[in-house]
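Just dropping this structure here.
All protein chains of the complex are present and in place, except for one that has been dropped.
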Amino acid sequence: MDEATTRTERYEHGRALFDAVSGPTGAAGIDALADVSPELEHQVSAWAYGEIYARPGLEPRDRQLVTLGMLTALGGCEPQLEIHVNAALDAGLTPPEVVEALLQSAVYCGFPRAINATTVAKKVFGERGLLPVAAV
Amino acid sequence: MDEATTRTERYEHGRALFDAVSGPTGAAGIDALADVSPELEHQVSAWAYGEIYARPGLEPRDRQLVTLGMLTALGGCEPQLEIHVNAALDAGLTPPEVVEALLQSAVYCGFPRAINATTVAKKVFGERGLLPVAAV
Amino acid sequence: MDEATTRTERYEHGRALFDAVSGPTGAAGIDALADVSPELEHQVSAWAYGEIYARPGLEPRDRQLVTLGMLTALGGCEPQLEIHVNAALDAGLTPPEVVEALLQSAVYCGFPRAINATTVAKKVFGERGLLPVAAV
Amino acid sequence: MDEATTRTERYEHGRALFDAVSGPTGAAGIDALADVSPELEHQVSAWAYGEIYARPGLEPRDRQLVTLGMLTALGGCEPQLEIHVNAALDAGLTPPEVVEALLQSAVYCGFPRAINATTVAKKVFGERGLLPVAAV
Amino acid sequence: MDEATTRTERYEHGRALFDAVSGPTGAAGIDALADVSPELEHQVSAWAYGEIYARPGLEPRDRQLVTLGMLTALGGCEPQLEIHVNAALDAGLTPPEVVEALLQSAVYCGFPRAINATTVAKKVFGERGLLPVAAV
Partner (left out) sequence: MDEATTRTERYEHGRALFDAVSGPTGAAGIDALADVSPELEHQVSAWAYGEIYARPGLEPRDRQLVTLGMLTALGGCEPQLEIHVNAALDAGLTPPEVVEALLQSAVYCGFPRAINATTVAKKVFGERGLLPVAAV
């Protein structure tokens, strides 16, 4: 973004990126915020996507790897994990790579978090016709 | 409370406060504990409300602000958050203030926790006919 | 296990223990992983049960006490907690002991985690015809 | 802020607010980020303070109450808690109110988190000559 | 405790138990709270120990097992873990049992939490002349 932008431009820039990355499930999720916290909906787009995700320093697939790790570790973020498993696939990660990343989370976060996250991945893979995932 | 009280008096004092603060949803929640952990049901009322919440050092609305912050940060506390969004409104916080507090949680806890908490607030506001919340 | 074992032997040894400890709900849970993350399903059995749980240094009932504490503290592990409340009863802990352990979690993890865990215990106890639990 | 601002203006606006709220300890903290993650230092000021904290919907003292609750619940945020106990006092909360907020955290987060946070408050109060805090 | 007790009696009863369980390190820890949050110091003794820990439904060694699990899972509770590793030994758990409980935490909480907790145990064991712990 240029140095001088309007708040509206920042939102539109970020929202376009958000929609491209997060797909219809993601869009429905933040649109649902509009009548309760319009500023939160604004900031997800304008800041989280427009200012941070849009930065050139890390490839989209790499951002999704970090994000899968964070959401798995936090726990209780199943709705966000569903969006980001989809986003990870769209960014070029393969189903076995996603599964492997979540397997690795067992080492750092323990099996319950790894199993809960893998269960979300299974749902997404099933919806996209990607099951079964081949064993490595 | 006076220095000398019976366990029963402490419970009754706390339970009356709990009911006034937490409303019917809260009451149903702890009544459901009575056949599995009567002591837990006792202590929510007698201690958490009768001894801590009842203390004069912090206004009820201020206690709810702290509590909204804690429940959002903990994650996985949606049932408790529902009770406390209601309690926050009953204690005098306005819907925009609640929404703003949860927006601020994005800074400290990240967007997933903020979005999950705001989704609970939306449910409560909807039930109370308080949607849409005006943008600030 | 002997020093030299095959990967298959380690799995079979662990899976037998897993099935004995976790019962049909647990088995359904990890079988559901087989088409998305066969290695995760393998490692729950072969490692978590076959190598760690199977060790002689701590009695099964004691392992369940530690595990109830961890799952309650983590939050968001209700599916795992359901398996382990069952496992705790099967390992010889009484319903009042389970309830007391979860009551104690209020001291260390706060009431929301304690209430959420006790709600899971109530579900399990109800399914096993163990309600009401007598007050101590 | 007006609709159209430059990135530099947004930073300067936010940084001034950050400095006013967080004091020299806070300033030293984010200045230390400048050689490793200049964008993180930028965003703390430009976004967290300039865009969120600066919003009119919630009084500064109320923001600090929410923040004390969040930082206590998260755990492992002692450096940030130290800044915010100072900020809470500067925003008009009294030492007994801060102490009471942290006491309440025992109910929702358990005693270890409450004790760790209160220990940070003790350090700050001591540095400001505010000990002992009178019992309520 | 009888039905009717004074607040002072409840404190004295709980504090005696706290001192017996937590030893001089624990005592120093809560005494340090007295000038900042006398009510927190009161409630650790009067409630956490006097009302919960003192209950007959679970053996002291079993309470320590649950507590070791919770403190390990929470993370950032090293001071409390140090007190409870000591308390666990005093309650009759052997060093290999404590070590085994913390090893099991790797399965549920991941290796970083398990390693951090085991490092605390090593410190306590070293102070008590209990190193090395024999491999099982």
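Letters are used for the chains, namely A, B, C, D and E, taken in the order the chains are written, and counting of residues starts over at 1 for each.
Keep in mind that, in the parts below, a contact is a pair of C-beta atoms (placed from the backbone, for glycine too) under 8 Å apart; a residue touches a chain by one contact, two chains touch by 3 or more.
Quick caveat, the model's predicted, so the values are computed rather than measured.
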item	value
Neighbouring displayed chains - absent chain, whole complex	A, B, C, D, E
Residue of A:Gly23, A:Pro38, A:Gly69 or A:Pro132 in touch with the missing chain, whole complex considered	A:Gly69
Residues in chain A touching the chain absent from view	48, 52-53, 55-58, 62-63, 65-74, 80, 96-97, 99-101, 103-109, 136
Chain not shown, touching residues in chain D	29-30, 32-40, 43-44, 48, 70-71, 74-77, 79-80
Residue numbers in chain E that touch the chain omitted from display	75-76, 99, 102-103, 106, 110-116, 118-119, 121-122, 125, 131-133, 135-136
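By definition in this document, only the chains that are shown with their structure count from here on.
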item	value
Length of the shortest touching-chain route, chain C through to chain E	1
Joint neighbours of chain B and chain A, given as chain labels	C, D, E
Pair with more cross-chain C-beta pairs in contact, given B-D and D-E	B-D
Fitted rotation between chain A and its twin chain D in degrees, CA, nearest 5	180
Chain D against chain C, contact positions shared by both copies (same if over half, else different)	same
Between chain A and chain E, centroid-to-centroid distance (C-alpha), Å	39
Separation of chain A from chain C, taking each centre as the mean of its C-alpha atoms, in whole Å	30
Junction residues of chain B, two or more chains touched	39, 43, 48, 52, 55, 70-71, 74-76, 80, 99, 103, 106, 136
Overall pattern in which the protein chains touch one another (line/ring/star/complete/other)	complete
